[in-house]
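== chain A ==
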Amino acid sequence: MGITVNGQPAELTGTQTLSAYLTKKMDDLSGIIVEYNGQIIKQDQWATITLQEKDNLEVLRFVGGG
Partner candidate 1 sequence: MAEYHLDPFVLGGRTLTSRLFVGTGKYASDHLIPDVLAQSGSEVITVALRRVDFAASTDNVMRHIPKTVQLLPNTSGARTAEEAVRIARLARAAGCGNWIKIEVIADNKYLLPDGYETVKATEILAREDFVVLPYISPDLMVAKALVDAGAAAVMPLGAPIGSNRGLQTKELLRILIAEIALPVIVDAGIGRPSEACEAMEMGAAACLVNTAIASANDPVAMAKAFGDAVAAGRQAYRAGVGPISQLAQASSPLTGFLHS
Partner candidate 2 sequence: MSFYDQLHAYREFDVAAYCADVTPNQVARALQKDQLSPLDFLALLAPAAEPFLEAMAQKAHQLTKQHFGRTILLYTPLYLSNYCSNRCVYCSFAAHNRLQRKQLRLDEVEREAALIAASGLKHILLLTGDAPEIASLDYLADAIAIIKKYFTCIGVELYALDEAGYRRLIAAGVDQMTLYQETYDEARYDQLHLWGPKKDFRFRLDAPEAACRAGMRNVNIGALLGLAEWQRDAFFTALHGLYLQERYPSAEISFSLPRIRPHKGAFAPACLVTDKQMVQLMTALRLWMPRAGITISTRETAQFRNHIVPLGVTKMSAGVSTSVGGHGEPGDGEGQFEIADPRDVSTMAAAITGLGYQPVFKDWQVFEP
């Protein structure tokens, strides 16, 4: 199953929730912001979303800036 993450194509195997996918990708999920198909999804909702073919994910975090 192919989805897009931060503008790059990604391949998924099997059925995964958003929460499971991100946990596998990153150690530190604090302060992570997710836009799922253009919708901002709060962290407590991540487990309720099952990723589908052609989904578009933007995964963002705060970094240093002025």
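Here, a residue touches a chain if its C-beta (ideal position, glycine included) is under 8 Å from a C-beta of that chain, and two chains touch if they have at least 3 such contacts; residues count from 1.
The candidates were selected such that all candidates are chains of the complex that A comes from, given by their letters.
These numbers were taken from a predicted model, which means no experiment stands behind them.
Here chain A appears alone, and the candidate among 1 or 2 that touches it in the complex is 1. Chain A contributes residues 5-7, 25-28, 30-33, 35, 40, 42, 58-66 to its touches with candidate 1 in the complex.
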